[in-house]
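Below is one structure; the comments refer to it alone.
The complex appears here without one of its protein chains, the remainder shown in place.
Labels run A, B and C following the written order; every chain starts at residue 1.
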Amino acid sequence: MDLLKVALYLLVYPGLLFLFVYSTFVEWVDRKLYARFQHRRGPLYTGRAGLLQPIADFVKLMAKEDIVPSSADKPLFNAVPVLALAAVLTSGLLLPVWHFTTGIVSATSFPGDIIVMAYLLSLPTFAYFLAGWASASMYASIGAVRVLTLLFSYEVPMFLAILSPAVMAGSWRMAEIARFYQLHPGYLPVNIIAFAVAILALQAKLERLPFDIPEAETELVGGTFTEYSGRKLALFRLLTDVQMVTGAGFLATLFLAGFPGGLVPGFLWFIAKTLFIVLILSAIRAVTARIRIDQMVNFSWSYLAPAALLQLVAVIIVKGYLP
Amino acid sequence: MTVDNIKTTLEQSLPGKIIELTHPSARVMFLHVAKADLVAACTVLRDQLGFYHLSTITGRDTGDKLEALYHFARSGMTLTVRAQTERSRPSLPTIIGVYPGATFYEREVHDMVGIVIDGHPDLRPLVLPEGWPDGIHPLRKDWQYNREEGVIK
Amino acid sequence: MSLRLGAMLPEVFRHLFKRPATVLYPFEKNTVPARLRGRPVMDPDKCIGCRMCERDCPAEAIEVTQESETRTDDGKVKRRFSMVVYVDRCAHCGQCEEICPAKPDKAIKLNEFFEEAAFDRGALKIVYK
Partner (left out) sequence: MSETFVLPVGPQHPALKEPTSFRFKVDGEYIVDADLRLGYNHRGMEKGCEARTYVQDIYLLERVCGICSNAHMTCFAQGVERLMGIEPPPRGVFIRCLMGELERIHSHLLWLGVAGHEIGFDTFFMYTWRDREVVMDLLEMVSGNRVNYGMQTFGGVRRDLDGMQIKTLLEGIAALKARTPYYLNLGATEPTMVARIAGVGKLPREKAIELTAAGPTTRASGVDFDVRKDDPYAGFGDLIPFTIVTDNGCDVLARVVVRAKEMMASYDIMEFILRNLPAGEVRTKAPRKVPEGETVSRVEAQRGELIHYIRANGTDKPDRVKVRAPTLANWPSTLYMLRGAYLADIPIIMAAIDPCLSCTDRMAVISDVRGGEKVWDWETLRQYGIEFHRRRGIRP
């Protein structure tokens, strides 16, 4: 019975199947919003209103020829997309999207899961670096170096930002943090700066405009993914979508009070809150130009990191006056 | 600066070096100088007459000689300097000392008409494809290209 | 001028509620203007056989050939010409229509047809007899 339950967790909900379906839906929402922001229509024909377009793209890429450059580090080149996808899929399991009661500590909800989650979300970045490095291509190598530079600039603000709601709630467990804010919604606005920093850091983590510096189509062709094609590229694209879902779910748990009310209302809350974050991410993508890597480093160390620190100090002060 | 002013200045600064100076239509002038006087003429144009802009260099095959036409421009006048060279061993001095922007134009002339630009630092082919045979210059009159007729069934 | 973060946000959100500017081309078609330079069409009844169009065509897409020569009752010679237009080469410049000296009406005209795509190049060789 337990085995069946674990298999259900892993493969159906909130594991593979759910994440696959929902992440393609989120990609559709993102593309549609981006298109409408730009006065276009976005995907139209595959499925109703183009809903199946991301899936069609995925299937199409899976069927395409898969080329491995002869000078590439083949085992690494092949392994990286799978490993990275596994990491983000695991992070999906940690999201408190079922009727997890805060009392029960389980494999998917335990004290300290917030840290595990943050690291699982960081793994793809290292995968991108390895992918670029293993490609042994000029563009991919430059992309790989930029991935690391980018990582060093957004990772610290990201960690500082997710620290403040945790400090406020006095817990390292996502379910408990969400529960704290469900009970005291008045404390949510305290974390507003951290929320903004985390949104920007997530945008950078997802390598979307204005932070798509490692991919930078007009400069580096495809950046780290230049040499990837066919199945592996499909996995990478799926990975980015899943990462967007779990990242959005992560931020929604920490900053928007999670998903209360049992299975059905909790699920609806999850959809609503992640889509809200996706809307913000799309809007950021629509209104900015790609900045340069040196500007990015400057920006994050002179604005993002100090803002996150300021937030942390503010949280500690507020916490000191808490009854 | 009127046409007469330009004429007098040129005659004073390049005494005996002007082979021909014509003014066929409004704001267009042609000046023919010998190959050896080309750089001197360019210097006079830039320093004394204010032709700060070099529009381009045209290479041309006149039949028995090859010539290069240097089109200079200033407000209200386009002046073309013509310099000819023999067909057997065509060469002209470079003018990039006077007009640094001429470098690509000179390489183009070298490619298309085959005039060797003496003193040019870098005469690699600019516009002709890699593997183009040496000594073939498409804009010479004796080079003909015959297109095959496309046949539609 | 000062910098404004998200200067484009209001404009972008306004467009969320506007009808998209895209035209769904193969399904919806814009009307073409009356002066559109489409495919050249020849009327053999009006052609006088001067071959000006053939001479001036920059794409060498026109061939005019004499089909028949008949003598009418009043002794005039009446020639009939046919024309081949290679639409795959045609540049749609309209020089043929412009140069055509046939009176009172030009023998070659450009119509409003512009969707010239075809799978077979042979389909673009059009004969007017």
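Methods note: a residue touches a chain if its C-beta (ideal position, glycine included) is under 8 Å from a C-beta of that chain, and two chains touch if they have at least 3 such contacts.
If you're wondering where the values come from, they're calculated on a predicted model, not measured in any experiment.
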Interface partners of the hidden chain - shown chains only, full complex considered: A, B, C
Residue, one of A:6, A:67, A:192 or A:268, that touches the chain absent here: A:67
Touch residues of chain A, complete complex, unshown partner: 37-40, 67, 69-71, 138-139, 142, 145, 209-210, 212-213, 216-219, 221, 286-295
Residues of chain C in contact with the chain not shown: 1-5, 7-8, 11-12, 21, 32-33, 35-37, 55-59, 91-95, 98-99, 110
Positions on chain B contacted by the hidden chain, ascending: 24-25, 27-28, 30, 52-56, 58, 60-61, 69, 71, 73-78, 80, 99-105, 108, 111-112, 125-129, 131-133, 138-139, 145, 148
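The criterion applied here is as follows: only the chains that are shown with their structure count from here on.
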Between chain B and chain C, centroid-to-centroid distance (C-alpha), Å: 41
Footprint of chain A on chain C - complex, ascending: 6-9, 12-13, 15-16, 18, 20-22, 24
Complex contact set, residues of chain A against chain C: 33, 35-41, 44, 283, 286-287
